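This part shows chain A:
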Amino acid sequence: ATLDDVKAKGFVQCGVSSGVPGFSNADDKGNWSGIDVDACRAVASAIFGDGQKAKFTPLSAKERLTALQSGEIDVLTRNTTWTYTRDASLGLDFTAVNFYDGQGFMVRKDLGVTTAMDLDGATVCTEQGTTTELNMADFFRKNKLSYVPVVVQKADEALAAYDSGRCDVYTTDKSGLAAHRTKLADPKAHLILPETISKEPLAPVVRHGDNQWKDIVTWALHVQVNAEEMGISSKNVAKIKSETNDPSIKRMLGVEGDMGAQLGLPASWAYDIIANVGNYGEIFERNVGPSTPVDIPRGLNALWTEGGVMYAPPVR
Partner candidate 1 sequence: MAIIFKPLPDLPPPSTSVGAVAWVRQNLFSSPLNVFLTLFSAYLLYLLVPPIVSWAFINATWEGTSKAACTGGGACWAFVSVYFDQFMYGLYPEKETWRINLAVILLIVMVGAFAIKTINKLYLSVAIIFVYPIVAYCLFAGGVFGLEAVETSLWGGLFLTVLLGVVGIVASFPLGVLLALGRRSDMPIAKSVCVVFIETIRAVPLITILFMASVMIPLFLPDGINFNKLLRVLIGIILFSSAYMAEVVRGGLQAIPKGQYEAADAMGLTYWQSMILVVLPQALKLVIPGIVNSFISLFKDTTLVYIVGMFDFLGRIQAANHDSNWLGTTIEGYAFAALIYFIICFGMSRYSMALERKLETGHKRN
Partner candidate 2 sequence: MTNTNMARAQLAQGEEAIIEFNDVNKWYGDFHVLKNINFSIKKGERIVVCGPSGSGKSTMIRCINRLEEHQKGAILVDGVEMNNNLKNIEAIRKDVGMVFQHFNLFPHLSILENLTLAPIWVRKTPKKQAEEMAMHYLERVKIANQALKFPGQLSGGQQQRVAIARGLCMQPRIMLFDEPTSALDPEMIKEVLDVMVQLAEEGMTMVCVTHEMGFAKTVADRVVFMDAGEIVEANEPHEFFDNPQHDRTQMFLSQILNH
């Protein structure tokens, strides 16, 4: 089973993307950060109580699924859209959504375009091998718009082609648009159009058949959301653990009972996640929030109590 392998190895091997600011990105010292990276660190914390016991394999869109199938990585925490086919036929299982995304378009401001419906006849750059390609095709077909696709192997070159004027439009998930815009020569000259043309629930992926492992990854995410809802953060978690009387919190943080054992984890697994990585809100703020260059509004990813769709089953 994967958990045993991971325990034996002493670390979790995660597949991540090779450079999407805010989601997974290595700095010049080789330190990884981002929402996807934190999802992996949460799993490592749950198992080892140490978020640093995670290693990252940068994967291109092309090889990510195969790498997971072949067992080269333990979990794929790379902005991967949860789709029916992927879930059903590839021997993969999606866990819980850690980011609700949707595809959008970016154009140069000086084109004077304000809505995607204006894009008839445009040339569109995108990265190869993602659902983006399909959504783009569906969108244009549905709206009877003509377009010219330029599909580049890697996002960087796709963006460079857009930047150099090969395309009028660059399309990818909106989170990606925001992140990529920071890389353009003049970010302010570009505009992200309001339309969201697809549902892109991004979720970590595991191999089909190992339910225990799937549950660990799933609940590592649920705990983060629950913690935010309960107002527990990395800063106050230690204090709350020692002071709280709320039985549901006690249960979750492992003060009472041994919820961890059911998944083969230490009792303090949830506590460790929150202490090491933080709750979902913290993670979001830290990586892509308004204080970062990526600057993505919380939007759909707000808690259900605050108008978003982030809703986690209770830990009981």
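The rule is simple: a contact is a pair of C-beta atoms (placed from the backbone, for glycine too) under 8 Å apart; a residue touches a chain by one contact, two chains touch by 3 or more; residues count from 1.
Criterion applied: all candidates are chains of the complex that A comes from, given by their letters.
Note that the coordinates shown come from a computational prediction; the quantities given were computed from them, not determined experimentally.
Can you tell which one of 1 or 2 makes contact with chain A in this complex?
Candidate touching the shown chain: 1.
Can you list the residues on chain A that touch candidate 1 in the complex?
So the residues of chain A touching candidate 1 come out as 5, 18-19, 21, 25-26, 28-30, 55, 57-60, 62-63, 66-67, 69-72, 153, 156, 160, 182-185, 293.
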